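A single protein chain has been removed from this complex, and every other one stays in its place.
The chains carry the letters A and B, assigned in the order they are written, with residues numbered from 1 in each.
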Amino acid sequence: MSSFNEFLTMGGYAAYVWPAYAIAAVVVLVNLFAPGRRLKRIKDGIRRRKGAA
Amino acid sequence: MSRALSALLVRDLKLAYRRRGEVLTPAMFFILVTILFPLGLSPQPELLRSIAPGVLWTAALLAGLIGQESLLKGDFEDGSLEQLALAPLPLELTALARVATHWLTTGLPLVILAPLLGLMLDYPVQAMGTLVLSLLLGTSILSLLGAVGAALTVGLRQSGMLLPILVLPLAVPVLIFGAQAAAQAAHGEDPAGALYLLAALLALGLTLIPFAIAAAVRVSLES
Partner (left out) sequence: MAALNNKYGWAWFHRFASPPYLYRVAGLLVPWFAWPAAALIAVGLYGGLWSSPPDYQQGDGFRIIYIHVPSAYLSMMGYAILAVASAVGLVWRMKLAHAVAAAAAPLGASFTFLALVTGALWGKPMWGTFWVWDARLTSELILLFLYFGFIALRRAYEDPRSGDRAAAVLALVGVVNLPIIHYSVVWWNSLHQGATVFVGQGSDIAPGMLWPLLCMIFGFTLLFAACLARSVQAEVLERERGAAWAAEVA
C-alpha cells in the first residue's frame, strides 16, 4: 500500500475485502464478549438465590 | 446366542408385519418425492435422464429418514429396549439385529421400487443393476446411521425434527458415492470405484456403528 486512498479502495476490491473484515470483527467481538456476559448472568442468578435464601 | 438373535429378528419382523401400513410409508414417500421432480422441473427425457441418478438417490435418502424415527420408539415406550439393554446378549448385537429388520422393512422396499422409478425417469435399463446394487449397499449404511440418530433422540419429544439434522450431514458420503455410481453406470462408465467405496463404507459402518448405537441407547435409557 502506498497511499491511504489505495488502502480504502483495496485496488477495486473494497466491496469484498472490507465486508469480510467487518463480519470477522463482529464474529470475533461477539465471541469475545458473549461468554463474559453469560458468566455475569449466571453469577447474578447465584447471588440472587443466595440473597433469597 | 444365535437362537436369541433369530428370535429377536422374527419378533421384529412379526411386529413390522402387524403394522404393514406404517412400513409402506417410506416407499410411498419415495415415489411421491421422485414424481415431484419431473413436475417441478420439466418432463423432457434428456433432462430427466441426466438428473435421474441424483433424484433417485436423494429421494431414497429422504424416504429412508422417514422411517427412522420409529426405529426404536416402540421398543423404548413399552420398556422392551430397557430389557434388551439388560439382557446377557451384547447390546451392540441386538442393535444390529434391530437395524437389520428395519432395513428389511424400509430400505429393501426402496431398493425394489428404484428400478421402476428409474424407468419413469428414463434411466438406462442396462445401468439398472448398478443402481440397485448402489442402493442395496447405501440404504444399509443409511439404516445404520439412522439408528444412531434414532437412539440419540428416542427419549426426546421433538425427535422428528432433530433426527434429519443429525443424520443428513453424516449421510453425505453415502449420497455422493451412491449417486456417482448410478450416474457413471448411466453414462456407460465403469462404476466399480464408487461401488467399492460404498462397500468399504458399509464394512466400516457394520464394525463401528453398532457401538455408537449401543452407547446412544444407554444414554437415552439413563435420562
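Basically, a residue touches a chain if its C-beta (ideal position, glycine included) is under 8 Å from a C-beta of that chain, and two chains touch if they have at least 3 such contacts.
The structure displayed is predicted, hence computed values, not measured ones.
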{"item": "Omitted-chain contact residue, chosen from B:T101, B:T139 or B:T153", "value": "B:T153"}
{"item": "Which residue of B:I31, B:M120, B:L162 or B:A199 touches the chain not shown here", "value": "B:L162"}
{"item": "Interface with the unshown chain - residue positions in chain A", "value": "1, 7, 10-13, 16-17, 19-21, 23-24, 27-28, 30-32, 35-36, 38-39, 42-47, 49-50"}
{"item": "Missing-chain contacts mapped onto chain B", "value": "148, 152-153, 155-156, 158, 162, 165-166, 168-170, 172-173, 176-177, 180, 197, 201, 208-209, 212, 215-216, 219-220, 222-223"}
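Rule of thumb we're sticking to: only the chains that are shown with their structure count from here on.
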{"item": "Whole-Å gap separating chain A and chain B, where each centre is the average of the chain's CA atoms", "value": "43"}
